[in-house]
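Can you read through this structure? Questions will come right after.
The other protein chains are all here in position, but one chain of the complex has been omitted.
Labels A and B are assigned to the chains in the order they are written; within every chain, residues are numbered from 1.
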Amino acid sequence: MQKPHSREDLSYMVEMIGITKRFPGIVANDQISFAVRPGEIHALLGENGAGKSTLMSILTGLYRPDEGEIRLRGQQVHLQSPRDAVQRGIGMVHQHFKLVNSFTVAENILLGLQDGTGEVYQLHEINKKIEACSREYGLQLDPQAKIWQLSVGEQQRAEIIKLLYRGADLLILDEPTAVLTPQEATELYKTLRRMAELGKSVIVISHKLSEVLEHTDAITVLRSGRSVGTVATSGTSEQELTQMMVGRMLCPVLDKANVMPGKPVLTLENVTALGDRGLPALKEVTLTVNGGEILGIAGVAGNGQKELAEVIAGLRAIESGTKWINSVDHTGDTPQAAIHAGVSYIPEDRLGTGLVPNLNAVENILLKMYQKMPGWRINWSQAARDTTAIIKQHDIKIAHLDAPVKMLSGGNLQKLLLGREIFHHPELIVAMYPMRGLDIGAIETIRKLLLEVRAAGKGVLLISEELDELTCMADRIAVFHEGMVMGVVRPQEVTIETIGVMMAGKRMAVAMSGN
Amino acid sequence: MEVSPWIAILATGIVAGIPILLAALGEILAERAGVINLGVEGMMLIGAVVGFMVSLQSNSPWVGLIAAVLAGAMMALIHAFLTITLRANQVVSGLALTIFGTGLSGYLGKSFIGVPLTATFKPVPVPGLSQIPAIGPIFFNHDLLVYIAYGLVALLWFFLFRTRSGLELRAVGENPAAADAAGLNVFLIRYACVIAGGMFAGMAGAYLSLAYAPSWLENMTAGRGWIAVALVIFGVWNPTKAFLGSFFFGTIDVLGFHMQTLGIVVSSFFLKMLPYVFTIAVLIVATRETKTRRVAIPEALGVPYVREER
Partner (left out) sequence: MKGKWRWEKRETSSKTVTILVPIFSCVVGLLFAGIFIWVSGKNPLLVYGLMVEGALGSAYGISETVVKAIPLMLTGLAVSLAFRMQLWNIGAEGQFYMGAFGATWAALTFPDWPAYLLLPTMLMLGFVAGGIWGLLPAIPRAYFKVNETITTLLMNYIAILWVDYFVFGPWKDPKGMNFPLTAPFSEGALLPAFGTSRIHVGLILALLIAAIFYYVLQYTKWGFEIRVSGESPRAAHYAGMNHKRNILLVMLISGGIAGIAGMTEVSAITQRLQHGISPGYGYTAIIIAWLARLHPLAIVFVSFLFGGLLVGGFSIQTSGFPAATVAMLQGAILFFVVGGEIFTQYRLTWGGKGER
């Protein structure tokens, strides 16, 4: 919309110079410098905890740096608040969208907007303006649609339009493709390129190498709070970036023992189940997990993965179809019956479902063990013994056994949860996004544990949104789209692109022929 | 001639519904901003006793009304401070408000029990409108506060659904993080709504002691504050639906008195149970409805907002 500065009269849209930010116990940003030109798509690459989010929180006015300065279009600025940043043309699309679900797109855009129009708003005029704005940037969206009716990709578009409507010149997107299919991601980058051509600057926070290499102009890599360097995308390679990010290869050659797949541990036959809103979320799903095998589930988040996991764990009722565990019909299982049948479940929501934040470690270990104790009493000494064993076995850093587990770090929480779930040697582990948000060390531990379960001849169902993750861990991958299985593939036999096409809703045969 | 008892019942039903309606309008404001306030009963009682005392002293029901509104605001301020600033449990804080309000109103009003009040609100028929058959006597032959309540329903609806401030208020109750990101002051908006809610409750209490039954009695609200909380759910957080609901509850409330005229003989104790039984029944039906259809329960209702920091 407004273009107060042409591309020629300044060389940088924003410069961050020597930024340092400390939190109690850690230095989140240590003397980081980087700069973005107008018309540039600039990637900020790094592992979890590398300091990307903190740096961007400083740029959007949420935190103030302890040291260093920010220059916007050559002028030094002191950003006072997120609102201040927005007024200076800096806008951010967060990973968790800041949208009100029950409002329309237009109402969300109107929220907090200071455009000088009156207190009583005229929606049809705003709708027209939004339509004009979305046409200019090639972002298709109905301003009158309610947010909850939109797909995740469309919600993301609403967030982008919200920023453009406020006249943002610098757009920051946090992991924008985490929730998109590869095809939707390509579409997004087309839009971002168009915005860059119109003189905007775009910063993309990501840890996906391939995508960053394909779509950006420059890349700044952060590692444990420091800037490793900025490179031009055209002059770098995946190997170099990996080296810069972690100092080693991302998906190491795993110590993946050759295990002969055993008998089916879990079989689903034409299983249909309803989602939380009462609509079918799983449609006629048929799949099998064999002993000694990891079955990966690929799909964009929200395509039935959660419902699949809950159906297997007995937490969600099966409307029609059959569930077999070790060749015994377990269709009508209660959660308790599923536990007794040997199903372990690592839920997406570790702290709140898998673990109770305010209870201590022993009580949390007890959560899945108390029903196995004889009689009606709780054997506290046995629970304490088991807990100590689990903590020792998995090297969990814990100060006091009786401190609430909410005090633990993410990696230790996940080790505690997984440690509990494999303690009684389950027949089948259903793990939902088990590596999400963990650091490299913890990820490797979790991977190792899941591979051990596989080596012991038990079944693993691994739900993940990281295709790289799945291709190096899983023996077979089932691709989900809108609650249906698009096909089951072996990772060595297909490309990531093929899986992407299936995630977007093409059946396997179609996807393969299109290649 | 046969219709006349029904018109009388409906006309008194409107009046009996007004205190519940006013309190419910206030609770809609607070809950739309994400704060449950179960102290309605206590705030109403304080409004009733303060309104009565000041009206008696000043000899003006309007001065009494203003005092009651201010007293309600003061009470609500306690709840706002506890739940918004101190992030206290909203249910228990509201209960504390009700217990405290019940006690304080009884303490203050001890010497006013049975004192007659002349400075009250009296019926003022609306010229013209009150002449319409049936409609006139039912809706337009009451005291001024009833008409003010009609006006407040329309005003609040317009405010919530047609103005920017209303949009912002609802955003705070739906997704405070999004509202915060849009530059709104979540804490300020929640404070304002809870306090405004208290003003409505104070007014509702004053309506009881200055217009509906001009006198002061300990616990004279008799659970109306709780019925108002249920009415908010019944009215799906919408002022116009709350108005319809209050008419319904008010009519149930007065039905007991009119049973004899309709020739039905039941013990008065059972008749007095009617509003409570109906409220529970309606609550169950309304809750099932809100669960099956996707309607407007403010998403962040009852959740204190803590800005995410590391």
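Here is the rule we use: a contact is a pair of C-beta atoms (placed from the backbone, for glycine too) under 8 Å apart; a residue touches a chain by one contact, two chains touch by 3 or more.
Given the structure is predicted, the values throughout are model-derived calculations rather than measurements.
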Of B:Thr12, B:Ser55 or B:Ser93, the one touching the omitted chain in the full complex: B:Ser93
Identified contact with the non-displayed chain, of A:Gly68, A:Pro280, A:Pro404 or A:Gly457: A:Pro404
Residue of B:Gly103, B:Pro123 or B:Gly151 in touch with the missing chain, whole complex considered: B:Gly103
Contact footprint on chain B, counting only the chain that is left out: 38, 42, 78, 81-82, 86-89, 91-93, 95-108, 110, 218, 222-223, 226-227, 229-230, 233, 267, 269-270, 272-273, 276-277, 279-280, 283-284, 287-288, 291, 309-310
Positions on chain A contacted by the hidden chain, ascending: 22-24, 63-64, 66, 313-315, 334-339, 345, 347, 349, 352-359, 363, 366-368, 370-371, 373, 376-378, 380, 400, 403-404, 407
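What we mean here is this: only the chains that are shown with their structure count from here on.
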Chain A-chain B separation of Cα centroids, rounded to whole Å: 45
Contacting residues of chain B [partner chain A, same complex]: 162-165, 167-168, 170-171, 174-175, 177-184, 292, 294, 296, 299, 310
Contact footprint of chain B on chain A as seen in their complex: 23, 28, 54, 81-83, 86, 94, 96-103, 107-108, 110-113, 119-121, 148, 277-278
